[in-house]
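Now for chain A:
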Amino acid sequence: MKYFYYSGCSLEGTAIEYNLSTKAVMQALGIELIELEDWTCCGASAAETTSDLLSVVLPARNLALAAKMGMDCDFLIPCSACYLNLRKVDERLNRDEGLRDQINEVLQEEELSYQGGIRSRHLLDVIATDIGTDMIKAKVNHKLSGLRIAPYYGCQALRPYGGYDDPEEPHCMEPLIEALGAEVYPWSMGAKCCGAGLMTTKKEIAVELTGELLKAAKGADCIATVCPMCQMNLDSYQKQVSRAKGEDLRISVLYLPQLMGIAFGLGEEALKLNLNMAYTGSLQAKLRH
Partner candidate 1 sequence: MRKKIGSALVVGAGISGIRSALDLAELGYQVKLIDRAPNLGGTLAQLDYQFPTDHCGMCKMLPLVERDSASQFCLRKGLFHENIDIMLNTELVQMEGEPGKFEVTLRQRPAVVDPELCIGCGECSRVCPVEVADEFNAGLAKRKAVYLPVPHNIPNNYVVDLDSCTLCGECEKICPTGAIDFRWEARRQFRILVVDDELIVRDSLKDWLIEEGFDVETAESGPDALDKIAKQAYHLMLLDIKMPEMDGVEVLKRSKDMRPDLPVVMMTAYATVETAVEAMKIGALDYLMKPFDPDTLVPLVIKLYENLERAGEFTMEVGAVILAAGFDSFDPAGKGSNTYGYGEIPNVVTSIEFERIVSGTGPYHGKLVRPSDGKEIRKVAWLQCVGSRDMHADADYCSSVCCMFSVKEALLAKERSNGQVEATIFYMDMRTFGKDFQRYRDKAEKEYGVSFQRGRVHSVELKQLGGDPTIVYMDIDGTAHEEVFDLVVLAAGQRPPAGSDLLAEMTGVDLNQWGFCQLQPFSLSCTSRDGVYAAGSFSGLRDISESVIQASSASLQASRLIHSKGGGLAEASESEVAFRDVSREPPQVMVALCTCGDSLAQAAHLDEVEAFVSDLDYVSQVHRFESICTQEGWSQLEEAMEENGANRLLIGACMPYVYTRKLRDLGAKIGLNPALMEVVDIRTSVFPGNNFSQEQASREIRLALAMGVGKLKGMDPSLSAATPIVQKALVVGGGIAGMTSALGIAEHGFEVFLVEKAEELGGNLRRLYRTLEGNPPQELLEQTISKIQKHPKIHLYTNAKVLHSHGRVGCFITTIEKEDGSGETLEHGVTILATGGKEATTESYGYGQSESIVTQHQLEEQLHSGQINPAELGAVVMIQCVDSREEPRNYCSRICCSSALKNSLYLKEQNPEMNVYILYRDIMAYGFMETYYTQARQAGVIFIQYDVDKKPKVTVENGGVSTVVTDPILGREVMLEPDLLVLSTGVAADGQGQLAEIFGVETNQDGFFQEAEYKWRPVDFLQEGIFTCGMCHSPRNITESIAMAEATAQRALRILATMRVTAGSIVAEVRHVLCSLCEKCIEACPYGARWRDDDEGKIMVDELSCQGCGSCAAVCPNSASVLRGYRDQQIFSVIEGALEEIF
Partner candidate 2 sequence: MATTVKIPIKDQNLVSSLQDFFKTMLRDGDITGLMVAQHLPMKSSVMPTLVTDPDKLDAVDPLAPVFPMNAAKVVSKLTRKPLGGKVAVVLRPCEIRAFIELVKLKQGRVDDVVLIGIDCLGAYSNVHYPAFVGEDGMEATARFYRNIQEGKGTACDGFDLSPACKACEYPIAENADVLIGVVGMDIKDHLLAKANTSRGEDLLDNLGLSSTGEPEQRKKEIEKLVAERIAYRDQMFAETSEATADLEKLVNYLSNCVNCYNCRVACPVCYCRECVFLTDVFDHEPSQYLRWAKRKGILKMPTDTVFFHLTRMAHMSTACIGCGQCSNACPNNIPVMEIFRTVAHQTQKAFDYEAGRSLDDEPPLSIFREDEFQEVVAKMH
């Protein structure tokens, strides 16, 4: 199996551990990731608030780079926002022919062109659909027994573009967690919004939404995430949220590939667990015993 790999800006910075653990896990599974040298930002949520065309051109540029390589493989994207932006290009192209010309006129500036056809897929989709539990089980050598993990999907990995899982009642992470030997913590918040998009601009709302999530996760050992924004929102603001909610809401929040890596026995260093903001002592203890 082979994928183009789009790490995106966050995974080079705040979410570097997501990046590295993803690569490590993929390597362990024998999956080849093809990184594009010249990739640029997908525009995040900034472009669409400013210019509609720019918001498709920026991700399209990356797809064009991949298209230039002339290989028949999908784009694997760990970051939900980047995934959404890249996938949006093809969704929009399908219903708007005029847009295709406009995009290509802009890309022409860099002598690039994109006609559509490369599937942009979220890391979670690839793990759940292509890799599957059988392949994972085969790699597990340190079962995460006794761990109760709350699967957190966030918004943009699921919405508006579904396909690989139910965007309202997602389940695809559950068999994966079980395949790692852990237990799924039953909760109904897996697809709810954490408010990450508002953390910098409308903090009070983000704190409220994050608070609801962390409250619901009480009882789990750990939250598993698949998006750098969700991760940061859930792990970095726990103190503030606890203060606002008046209760201790601290909990470990780990990326799904990190959890997989642990179960594969890849070692903390490779998975950069030391970089996680919320990796509680109790979880560490459980994992080490």
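Everything below uses one rule, namely that a contact is a pair of C-beta atoms (placed from the backbone, for glycine too) under 8 Å apart; a residue touches a chain by one contact, two chains touch by 3 or more; residues count from 1.
How were these picked? Simply put, all candidates are chains of the complex that A comes from, given by their letters.
Everything numeric here is computed off the predicted structure, so don't read it as measured data.
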item: Candidate touching chain A in this complex, from 1 or 2; value: 1
item: Complex interface listing, chain A residues touching candidate 1; value: 162, 166-169, 186-188
